[in-house]
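A protein chain is absent from this complex, but the other protein chains hold their places.
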Amino acid sequence: MLSTPALVLAIILFGLGLIGLLSRRNILYMLLSLEIMLNAAALAFIAGGARWGQVDGEIMFLFILTLAAAEVSVALGIVLQLSYRFRTLDADAFCEMRG
Amino acid sequence: MLKKSSSGVLASLRGSPYRSVRLAPSLAAAIDFMLALLLGGQHSAVQPSGQGAWLVESHTSWIPRWGISLHLGLDGLSVVLILLTAFVGIVATIASWTDIQSRVGLFHSQVLLALGGVIGVFLAIDLFLFFFFWELMLIPMYLLIVIWGHAQRRHASFKFFLFTQAGSLVLLVAIVALALLHQQTTGRPSFDYADLMGLTLTSEIARWLMLAFLIGFLVKLPAPPFHTWLPDTYAEAPTGATIILAGILAKTGAYGLLRFTLPMFPEALSEVAPIAMGLGVAGILYAAVLACAQTDIKRLVAYSSISHMGFILLGAFAGTELALQGVMMQMVAHGLSTGGLFLLAGALEERYQTRDMGQMGGLWSVTPRLATMALFFACASLGLPGLANFIGEFLVLFGSYATQPVMIILASLGMVMAAIYSLGMMQRTFFGRQQDSRTAPDLSNVAFGTLLFIAGLQIWLGLYPKAVLTTTKPVMEQLIQHAVVSANPTHVPSESLLSSHIVTSQGGPP
Partner (left out) sequence: MISLLWLIPALPLAGFLLLALCGGRLSRHHIAWVGCGSVGTAAVTTALVAADFFRGFPTRESYQQTLWNWIDTSGMTVGISWNLDALSLLMVTVITGIGFLIHLYSAEYMAHDDDYARFFAYMNLFVAAMLTLVLADNLLLLYLGWEGVGLCSYLLIGFWYREPEYGTAAQKAFIVTRIGDTALAIGLFILFTQFKTLSIQQVQSLATEAWPVGSNLAMIVAVLFLIGAVGKSAQLPLQVWLPDAMAGPTPVSALIHAATMVTAGVYLIARMHHLFELAPMVQEGIAVLGLVTLLLAATSALVQQDIKRVLAYSTMSQIGYMFLALGVGAWSAALFHFLTHSCFKALLFLAAGSVIHSLHHEQNIFKMGGLRRHLPWTFWTFLIGAAAMSGVPLITSGFYSKDWILWSVWSSPLSHRWIWFGALLGAMLTGLYSFRLIFRVFFGEVRTQPTSESGLAMRLPLLVLAFLALTVGFLEMPHTLGNITLFSHYLSHALPTTALLPGMEESSEVREQLAVTVAALLGIGLAALLFLPGSLFGARRTDQSTTHPSMTLLQGGWGFDRLYDRLFVRPWFAITRNSSDMVDRGYEWLAVCAESCHGWLSHTQTGQVRWYAASIAVGTLMLLGLFAM
């Protein structure tokens, strides 16, 4: 079956994305890692859809695609504002919400 | 005609957000007052018989799926309290004429919103609607305190909100639980008063629900140990809001006790009655001692107010009609007397920019009108016979003596303490030597006239309390009958307890 290697790939991709998210300090790279995680999830859906022969997985993939596009557009806007305000892209510098 | 009662609420709401004229809100309240008077007057001849008979009733479906409807009903109990609400509302707006200088329109719209909420509370006989109005009066009050209050207003408003909100939540849980229980037994949820009254509850459940209802209302009343929000709130709120808080908001708690807690859980109540009465006595004495210790005039009046509310708690659980009538009288009398006292305290604060009585003294010669009225209301507060407070307190004490003699004797000590703090207040502010040669304008004609009118009402109700007592009598009779019948279904209420009429000699031979 094709689904098992696809799922393993999805898990590896998700783990890579998570590690990237946690280890990178540059906010652009954090966004990139986030995209990788989203794609990993999308891949898992497709694999699942293929496994059960259902169309739902592909529908979810399209959803995630749209979501990712929307998210990136909003996120990039925020990143632009942040770099404009703080003159840096270091995520750890944006810690004004510290309790 | 049936909808008049609800339109009364709406009239006050519609009143003035658009018009920032200062007269408008008092007009709206006055219209309300007239409406209530009209409704009460039209139907006072109709003596309701049996359970669930209202003088005026209005019923519109709201959320039928959950058994929620816009069900309003008016009886003797609510007529009296609505009249009080409208009257105190007028007093509060008059008090704010000079006190409130910023965002006048917003202030008055909030006042009217709060009044509307209170009137709704007094009218609603659907428990969901009741809770809606219960919350509705809370938010404008919070805003009134936090926007127009004095120096410590943030602290005070937070405390007020947290306490009352916590109490409401307990109440909400109990109301929803009742509705669900109704669904369990009949398969249909209902929030209607009559439906829920008819529920038969196991004693275990009844006890818990009763406790929840009790706590929800005790916080509002307030009774110790839930009273600590009150002094801060009363002291920090603007005068108009304080008058509303002390004059009517506290009464909603008492109303809840009479309307819901007492008739719904008669069996569970008999267990808790001595404890509740004990709380009442504790409130009377504890608050009186603290009132004697205060130097801030508004805090003094606030503690005296807690002390007076103790009588209401005491009478509500005494289980005699006489005591309940006393509770009714005490509610009205207390609304009038504290309204007057806070109006005066506010006037003093406005003139001297302080509430500390240590900085006052000898003001009798400076502001004789203010001093005279203060003397009158101090007398009312210490329960001078011939004024309305006396009738309330004494009916409660007379009515409860048979059940709890020791507690009544303790409560009577509160009368001595009331003399100490009331006269102490007069001595420290108006008598004695003047601290400095400041002069201040005396009460304006409007304020003086208002106070004179309240004083007149106090005397009228003190010498002719029938005006209130006959209106509320049928409701109280029902309450007692219901309680007695439900508590021991086989036992027919004894004649001596309910209506032993002994006629005194009236007029000798010519």
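Quick notes
Labels A and B are assigned to the chains in the order they are written; within every chain, residues are numbered from 1.
Everything that follows uses one rule, which is that a contact is a pair of C-beta atoms (placed from the backbone, for glycine too) under 8 Å apart; a residue touches a chain by one contact, two chains touch by 3 or more.
Since we're looking at a predicted model, the values are computed, not measured.
Interface note for the absent chain: among B:97, B:431 or B:453, the touching residue is B:431.
Screening B:152, B:186, B:203 or B:295 for touch with the missing chain picks out B:295. Touching the omitted chain from subunit B are residues 224-225, 227-228, 231, 286, 289-290, 292-295, 299, 320-322, 324-325, 362, 364-365, 368, 372, 379, 384-386, 391, 394-395, 397-399, 401-402, 405, 408-409, 412-413, 415-416, 419-420, 423-424, 427, 430-433, 463-466, 469-470, 473, 476-477, 496, 498-509.
Along subunit A, the points of touch with the absent chain fall at residues 18, 21-22, 25, 27, 30, 91-92, 94-99.
The definition used in the following text is that only the chains that are shown with their structure count from here on.
Subunit A and subunit B, compared by their mean Cα positions, are separated by 59 Å.
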